[in-house]
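The complex appears here without one of its protein chains, the remainder shown in place.
Chain lettering (A and B) follows the sequence in which the chains are written, and residue indices restart at 1 in each chain.
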Amino acid sequence: MELEKFKLGATNLKQKDIEAGKVLSIRQTPDLEYAWDNGVAIGRYLKELKEGRIIARKCNKCGRVMIPPRMFCELCFRPTDEWVYCKDTGTVNTFSICHINWDASRIPEGMPPHLPAVIEIDGASPGTGILHLLGEVEPEKIKIGMRVKAVWKKPEEREGSITDIMYFKPLRNPSKSGTGSKRRS
Amino acid sequence: MGLTERIERNVDLSYFEGRIPVNYLYTYGLGFEKFFRALKEEGKLLASKCPRCGTTYFPCRVFCEQCFCEIEGTLGVSGEGTLYSYSVCHLNMDGSPKKTPEVVGLIEMDGTDGAKFVHLIDAQPEEIQIGMRLKPVLKPKKERNGDIFDIKGFKKA
Partner (left out) sequence: MGQKVAIVGAGITKFVRRAQETGKELAWQAAKMALDSCELTLDDIESVSCGTAPDAFDGVHEKGEYLSDGCGGWRKPYMRQFVGGGTGVFAPIHGWLHVASGMFDTCLVVCAEKMSSCHPHPQGAFKTIFDHTTEQPLDPTLVWIFAMEYNRYMTTYGIDKRDIALVSVKNKKNAMDHPAAQLPMEITVDDVLNSEVLAWPVNRLDISPTSDGAAAIVLAGEHAAKRITDKPVWIEGVGWNLDSAYWASRDLAYPRYVEKAARMAYDMAGIREPKKEIEIAEPYDPFTYKELHHMEGLLLADRGEAPQLLVDGVTQRDGARPMCPSGGALGVGNPIAATGLMKTIEIFLQLRGEAGKRQVPGSPRCGLAQAWGDLMQVGTVVVLKR
């Protein structure tokens, strides 16, 4: 068989064909809202974020300090053992300079791009990163391996969300790194 | 060794709210395009019959789900039928009570091999009976949009 010898299906339309009613169509909007339970580990994670602290969870078998925290170790397949506070500093593992929004619409001209990054948090096991944003930095100056520090919302504005950290900014003086929260639980 | 820490107080239970922020625009497809065009423009109801195995579908389709044949033509039907089953609905989608109960029925369409069609039945709950004869009530042509409510519902024939 050769594909060229068959009449292939699928009728291509333009968006304007649909809008002009050349073919019939119907619009539907699902009317659903979700309340996702945080569970124990993420519940605590968010509660600590509200207090301006980043908490991880440690597995005493493989020794990993995991962030976001989880109540079971997916490698050892056993419960994790203890809560461990991390610093609010870290290292950029990778990043992007993003000119589109979540719905693929373009960020308007003149507005700053989004600066998503994977940040390896100090105090968690090497390679253990979280998704967050960068700020107070020229996009072209961002480098993989750059040292960064969390910029928190004011305590009264925090609500127990990952967005209680507004973004991570470059550490001006890397030698002074590690001045993150040292308060204990 | 418990997998999770015990939660002693309900205030520790927290959740995060969100939604899936999309909507959908569906084209009707080849089969339903024929059906709803004919309904909208000519007030006709179209079924289709498989040229190979003879199975009849309502609304019309472009392929036979039993033998996988292409079905090119259509077959006009009266739209009349027999009530196969029904339910009387008292609640809206969100769980609130309806002002007047609504009857939804499965209608076995005349001129087909028992193809069943779901629609509203315009009748008092107490006069409804499985097996009753029904006919469709169409909107006047100028109000028809090419959607399922071009048929307002079915009433006693």
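For the reader, a short list of remarks on this structure follows.
Convention: a contact is a pair of C-beta atoms (placed from the backbone, for glycine too) under 8 Å apart; a residue touches a chain by one contact, two chains touch by 3 or more.
Since the structure is predicted, the reported quantities are computational estimates derived from the model, not experimental observations.
The residue from A:Val40, A:Ala117 or A:Leu171 that touches the chain not shown here is A:Ala117.
In the full complex, chain B makes contact with the omitted chain through residues 16, 18, 20-33, 62-63, 65-68, 70. Listed by residue number, the positions of chain A touching the unshown chain are 1-4, 6, 8-15, 18, 23, 27-28, 30, 34, 36, 38, 42, 45-46, 66, 68, 74, 93-105, 113-114, 116-118, 127-133, 139, 144, 161-163.
Please note the rule applied: only the chains that are shown with their structure count from here on.
Averaged Cα coordinates give chain A a centre that lies 42 Å from the centre of chain B. Those residues of chain B that touch chain A in the complex are listed here as 1-5, 7, 12-28, 30, 32-33, 36-37, 93, 146-147. Against chain B, the residues of chain A that register as touching in their complex are 11, 13, 18, 23-40, 43, 46-47, 71-72, 79, 102-103, 160-161.
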